[in-house]
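As you look at this complex, bear in mind that one protein chain is not there, while each of the others sits in place.
For clarity, chains are labelled A and B in written order, and residue numbers in each chain start from 1.
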Amino acid sequence: MDLYGKDLICTQDWEVDELEAVLDLAAKMKRDRFSSAWTSLLEHKTFLMFFYNPSVRTRQSFEAAATDLGGHAQYLEPKAMRLKTEKTAGETIEDAAQVMGRYAAGLGIRMLEDKIGTYGEAEDLLREYAKWSTIPIISMAHDKYHPCQGLADVMGWAEWFGAGPGRRLDMGLLEGKKLLLTWGHGALARSWSSVQEALLIGSRFGMDVSLAHPEGYDLGPQVVEWTQENCDANGRSFEITHDPRAGYDGAHVVYSRHWMSPNAYQGGEFQKQEEIEKALQYPEWIADSEKMALTDDAIFTHPMPVDRNHEVTDGVASGPRSCIYDVAENRLHAQKALLALVMGNL
Amino acid sequence: MDLYGKDLICTQDWEVDELEAVLDLAAKMKRDRFSSAWTSLLEHKTFLMFFYNPSVRTRQSFEAAATDLGGHAQYLEPKAMRLKTEKTAGETIEDAAQVMGRYAAGLGIRMLEDKIGTYGEAEDLLREYAKWSTIPIISMAHDKYHPCQGLADVMGWAEWFGAGPGRRLDMGLLEGKKLLLTWGHGALARSWSSVQEALLIGSRFGMDVSLAHPEGYDLGPQVVEWTQENCDANGRSFEITHDPRAGYDGAHVVYSRHWMSPNAYQGGEFQKQEEIEKALQYPEWIADSEKMALTDDAIFTHPMPVDRNHEVTDGVASGPRSCIYDVAENRLHAQKALLALVMGNL
Partner (left out) sequence: MDLYGKDLICTQDWEVDELEAVLDLAAKMKRDRFSSAWTSLLEHKTFLMFFYNPSVRTRQSFEAAATDLGGHAQYLEPKAMRLKTEKTAGETIEDAAQVMGRYAAGLGIRMLEDKIGTYGEAEDLLREYAKWSTIPIISMAHDKYHPCQGLADVMGWAEWFGAGPGRRLDMGLLEGKKLLLTWGHGALARSWSSVQEALLIGSRFGMDVSLAHPEGYDLGPQVVEWTQENCDANGRSFEITHDPRAGYDGAHVVYSRHWMSPNAYQGGEFQKQEEIEKALQYPEWIADSEKMALTDDAIFTHPMPVDRNHEVTDGVASGPRSCIYDVAENRLHAQKALLALVMGNL
């Protein structure tokens, strides 16, 4: 298997055994973080990071990943970059991408819903870069997907079902486990990227999937369709419920996270305030100990930052079955493995 | 002595022999900046820098310190970070701090008076990070203290009283020397962090201390109390004067710097304009050659940037007894030694 130069925009674009290759290497890197086996893999290499949206964990973990591997990540805020649009003069992505490949070994892009006017625009921009670029394009979260979060998620869940973080990783442990992905109320109008990625990658690894949200909070039809296909291919179940409690029954992984409604874009603008007001109307949508008691001793997972006491109670988020910090840590290891495989010469 | 993992929020929290351990290593690092003895101490390690306030020298010297030691410093502007407050949704410091310890080897924070509503809030934030963090928290200047400036100050003064910058460092040379810390007029409404740190660390190292300022420019009561205790413990004198000339008599170190009044915060807001107007009313508060002639051939020190011809005349700031550039240079060496000791494995 040779992953050199491969883009990662959504895990659905990759084969399961390719994803497993990343996760296997991530597990090895986690066991011995500064081994000389990897500290020179990106020596003198540059990873460009375009943060259209700011970030804390994504920035820290990608930049640390490059440093760990002996390379350097450039933090770029492309507000400085005048791209050509239908209305304004500027540079084409063709020109921009072709030059970046002369300087760098990879390009990460983060662009969320408040930087675009219609769902899918950020995805289009990443795919346009991928079309012209000679170096791999990596999503660091965009309007549709967040593939590195997805890798960190399943790695963390498998660790918790096995011998624990930092031990031998057996992705087969996810087969037949039930993932509840449930909407949580809150005041942050959050992206679909992490939750959509979780549906896709969880179902790829053989989990039963239950998706729960109030009426009017549907996710993207393509994602729902792919999740169904993934579950069908593995002989697993996929259900959608609008009851805040039903999905907890027998769940092994509970993922409670707020996301915005499909009406968030109106007239080409992101309606943040309306979304926040609407989302606070459903206080029963919270992961609490009473609902967790319905599960099969489920672990609680979240991509962070956690909106405590909206999405989840303190008791659950800080409880003994919360894997949130371990999953967050895995961002580093999964991204290191990814960068090493697509930018290095492994 | 093992300083691994130790926070540095104020030098008063550390033992004198711990501070000396940092300064001894800093002196060695200064003599041979790129010796292989230290260029790998932080290899592949990440130091996170949170700049709530921008900076020139602090940024340059901390980032260069990490580079010198083989590591990498991430420059982060946490405006991107939504922390939970009483009024707004966001992430808890508990969550933020616990994850950062999975990625990085240390965390520096800079937060000055214009980013807070009440004196002490920045200190509280640093102490909250320190409570939850598994990695050391280092103040890069906050509303109360600036420990790395303090280390650079006393290192520079001891060098000037000894064989000179870059030579053997004897901190004992500060014993019995008189430090005049005097307010200077100006137009910049400056922080208490550097001057309060200088009072504390100067008095720890056995100096007599004279604090001079106009009525109404008192520093923090806790700092005044600790300075008195430090002087008492060393059998040295501490005096406060409101005369712009009296403190110069017999001084060995003159530190003239503007600082804001204790009335700078009103109703939870920093009153910058009022402070500037008030501070320009005292033109006699300036270090000039006539006042310097009253001293015992004192050196002139300042944490920079110098507000020339307000705080000090050009003649004194650029004169033969000015140690300002040497002290500024010591920021690099002292911070390198500090990072090596608390983040490396020395």
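Just so it is clear, a residue touches a chain if its C-beta (ideal position, glycine included) is under 8 Å from a C-beta of that chain, and two chains touch if they have at least 3 such contacts.
Here the structure is a predicted model, which is why all the values come from computation and not from measurement.
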item: Absent-chain contact - pick from B:54, B:172, B:216 or B:315; value: B:54
item: On chain B, residues whose C-beta touches the chain left out of the figure; value: 34, 39, 54-57, 59-61, 63-64, 67-68, 70, 72, 75, 186-188, 304-308, 310, 318, 324-325, 328-329, 332
item: Residues of chain A (touch criterion as defined above) contacting the omitted chain; value: 43-46, 48, 71-72, 74-82, 84, 88-92, 94-96, 98-100, 102-104
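We take it that only the chains that are shown with their structure count from here on.
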item: Mean-CA-position distance for chain B and chain A (Å); value: 41
